[in-house]
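Of the protein chains in this complex, one is absent; all others appear in place.
Just so it is clear, A and B label the chains in written order, and each chain counts residues from 1 on its own.
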Amino acid sequence: MNMAIEAKSLTKTFGSVRALTEGRLRVAEGEIHALLGANGCGKSTLSKIIAGTHAPSSGSLRINGQEVSFASPRAAEDAGVALFYQELSLIPQLSVEANIFLGREPRTAVGAIDRKAMRAMAQKLIDRFGEAVGPGLRPEARVSDLQPGERQIVEILKVYAKNPRIVIMDEATAALDSRQVAVFFDFLREKRGEGVSTVFISHRLAEVFAICDRITVMRNGETVAEMTVADTTQEEVVRMMVGDIHRPQKRAAKTGTATPIFEVRNITGARFHDVSLSLAPGEILGLGGLQGQGQSALLRGLFGITPLTAGTLHLEGRACRMRRPAQAMAEGLAYVSGDRVSDSVLQGRSIYENLLAALVMREGKLWLSPRQMAPRLSAEAASLKTKYAQLSDAINTLSGGNQQKVFIARWLATQPRILLLDDPTKGIDLGAKADLFALIRDLADKGVGIILYSSEESELLDNCDRIAVFNGGAVVTELSGATLDSFHLTRAAFGES
Amino acid sequence: MRALLKMERPAWLLAAAALVVLVVINGLVQKGFFAPMVLQSNLTTFLPLVLVAIGQTYVILAGDIDLSVGAVAALVNVITVSVMAALGGSAGAIAAGMAAGILVAVACGLLNGLLIAVLRLQPMVTTFGTGIIFSALALWVLPQAGLVVPDAYWSTYGGAILDVPTVLWILLLAGLFVFVLARLPFQSWLKAVGGNRSGAFQSGLPLTGIRIKAFVLSAIFAGLAALCLTGETATGDPLMGQSLGMGSISAVALGGTLLSGGVGGAMGSILGALLLGMIGNVIYFAGLPYEYQTLVQGLIVLAALAGGVVLARR
Partner (left out) sequence: MSDGLTSDINARPWQTKALTLLRDPLTLALLAIVVMLGIGEALSPGFARGDQIVRLLTVAALLGIAAAGQNLVILSGGAGIDLSVGALISFGAVVAGNVMNGADAAILPAILAAIAVTFLFGCVNGIGVTVIRIPPIVMTLGMMAVVQGGLVVFSQGIPSGNAAPALMNFINKPMLFGLPGILFAWLALSIAMVILLRRTSLGFAIYAIGANEQAARLVGLPVKTVRVLVFGLSGALAGLTGVMVIGYTGNSFISVGDQYMLPTIIAVVIGGTSLAGGSGGYVGTVAGAIALVLLQSLLTTLHLEVWGRQLIFGATLLVLLGMYGRQQAPRV
């Protein structure tokens, strides 16, 4: 059997963070191979090394038997490796055919685009998906006019237009409906017949068992198992992903003690649908699952940043709507984003101003007196053990962890009743995380309702009373009590309730 | 009806329809509008803006903007005129002057492109700034309007070649260029760069080179416009072409190209520029007092900008 990919002892460090400690992957020619693991296990780092986006820190990578080290995605493409981008590389204003062949357009003798050839080639590719796509998916249609599923199919076709020998499909089925998935799998099998190798990454375990030949499981930056689909079970795969089952120390659970402070019924938004949740005062509700399954989108919808298209919200039994962040703030909500650079930091401004930001509108004062505000704000910052020299220092003099403490303190100053935390510990150090969770539990004890999304399972398991697990934009199951452990969490994250 | 609305239609259709209406109105208000001489003189007036608008389209498609085109035109004008005068006005001198002008335009475009695509300076303020510099250089080369252009130059421009007016030849050639470029991959790439810059980057397109080429194209067309203005006015003027920047942006917007980049084409801009010229004509010949002309034109430009942005959001 010829090996299409042979990765041995690949490592990758970003600064002081070791994202990959022992990356191993062997994919045969003409094989569909699943790469599985929980959040942060290193699978996306590994696939980015293979696709030339990242350079490995050490280790060896062979493609079709040749030792390689790709300088760029382009170099990997030239070697026949193509990576599926989740809808990121399409140009919405261009036609389907122009997107599929962007940068590699068929040309006529005089150098113009050979439109006839391009249209025929695009049509041929689209025909592979046959009846699973609507009549809107035509070569000349504009991408912005397509349905999400059809857009994803265009992205898939764009990958195959490069005639790759090795394809990395990272969540390529995320936006497809079941019929489109079935056709896509037929297509993958056909490609397998042609000798194309596929690395398949998916949040649906059932899909993996439906289409893949073999599975590589990763955990904590290491490859821990390689098995044949025919010889294993879903239970076993989940167990391999989880390792030792983590059963957290239980907090005195607050579930169901009082009327819910916040109730969400059947709400639908940009990347989530039909979500119902209820939150008791003093409860910490976790949102679990793999990254990008609608958890962040839900929190942003609840805070009025993106619109909700259906469903109702109730605050202490009273129906309410959140059309804008200002409205959500007035109702006593607060939202801490994990994306500090784009959502939180007032770049070039002082720590004081960054702390003050949320209070300005919450209190609605025209006159801002530092002498009056500064003590209050520094007290909030101190409650999180924020380390800074002076309030007047620029925000960028602080480390990432301390900056995030400032942004959380910014919201604590508004004395929220409900705190929405959107992966708040992304990229901050362990000490800062510990301070943050101590404070969160403290707030919960004071009766604040907290909804926490974290991409780190252990944070959810250690701090939440209950976890709603997301898969594909919907809640698969809620874990509490006896089921609140890493095994159930991982299993649900892959769509098995 | 809904199906009709959703039907694919080029964005410049609106401009084309408006142009037809204006041609009819023009025919009514301007005596002898359809006489060849009048048509030729109108075209002579409109041509510089048409050319600048074509070049501006490519920059805007790529998501940038070029406010320096007017200054480039002024600089090219004074360089061309000065070189022609210095070399004595022979046929060779005329050719040398034109070549020098276009070379200077290329240099201007390269400067814009390098500052914006390589040094990543903000395009609007940068071209605003380089525009000031180009005007300054024009004033340096020729502090005051003057210098006479060789007879052969302006009489050829105002005359005819093979019985077809020179200005019409230029318009046809420009149209041909637009037609050809629209069929090359380059125009798709421009739209990709303007439509989704990181997507274009991931698709492996050479962003920097594409953006620089767009700025060079824009400057070359501004240079060609300057050569036309030189033929029309038969003189050098360092303050020439000041309205070309805003005019070209309006023409591009009127022609259905989105100012945010990624959608449109230069054919629409040609129509947009002609449309602007016709509006000026109608205002003039409709007996509207002179004072109202700039105001009405300014309002129409603003309305076109707003309308273009609103239409794009449907």
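Assume contacts are C-beta pairs under 8 Å (C-beta built on N, C-alpha and C of every residue); 3 or more make two chains touch, one makes a residue touch a chain.
Not measured: the values here are computed from a predicted model.
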**OP:** Determine which one of B:34, B:169 or B:292 touches the chain that has been left out.
**Re:** B:292
**OP:** From the listed residues B:135, B:230, B:257 or B:281, report the one that touches the chain absent from this view.
**Re:** B:135
**OP:** Please pick, from A:182, A:326 or A:434, the residue that touches the omitted chain in the full complex.
**Re:** A:326
Subject >> Which of B:124, B:164 or B:180 contacts the chain that the document leaves out >> reply: B:124
**OP:** Name, in rising order, the residues on chain A that touch the hidden chain in the full complex.
**Re:** 53, 73, 303, 305, 324-326, 329, 335, 337, 342-350, 352-353, 356-358, 360-362, 364-370, 374, 390-392, 410
Subject >> Residues from chain B at the interface with the omitted partner, ascending >> reply: 65, 67, 115, 119-122, 124-126, 128-133, 135-140, 143, 197-198, 201-202, 207, 245-246, 249-250, 259, 290-299, 301-302, 305-306, 309-310
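The rule we apply is simple: only the chains that are shown with their structure count from here on.
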Original post:
Between chain A and chain B, what is the gap in Å from one C-alpha centre to the other?
Top reply: 46
**OP:** Quick one: which bits of chain B touch chain A in the complex? Just the residue numbers, please.
**Re:** 8, 180, 183-185, 188-189, 191-192, 194-196, 198-200, 202-205, 258, 262-263
Subject >> chain B partner contacts - residues on chain A that touch it in the complex >> reply: 73-74, 77, 85, 88-94, 98, 102-103, 105, 107, 111-113, 115, 140, 158
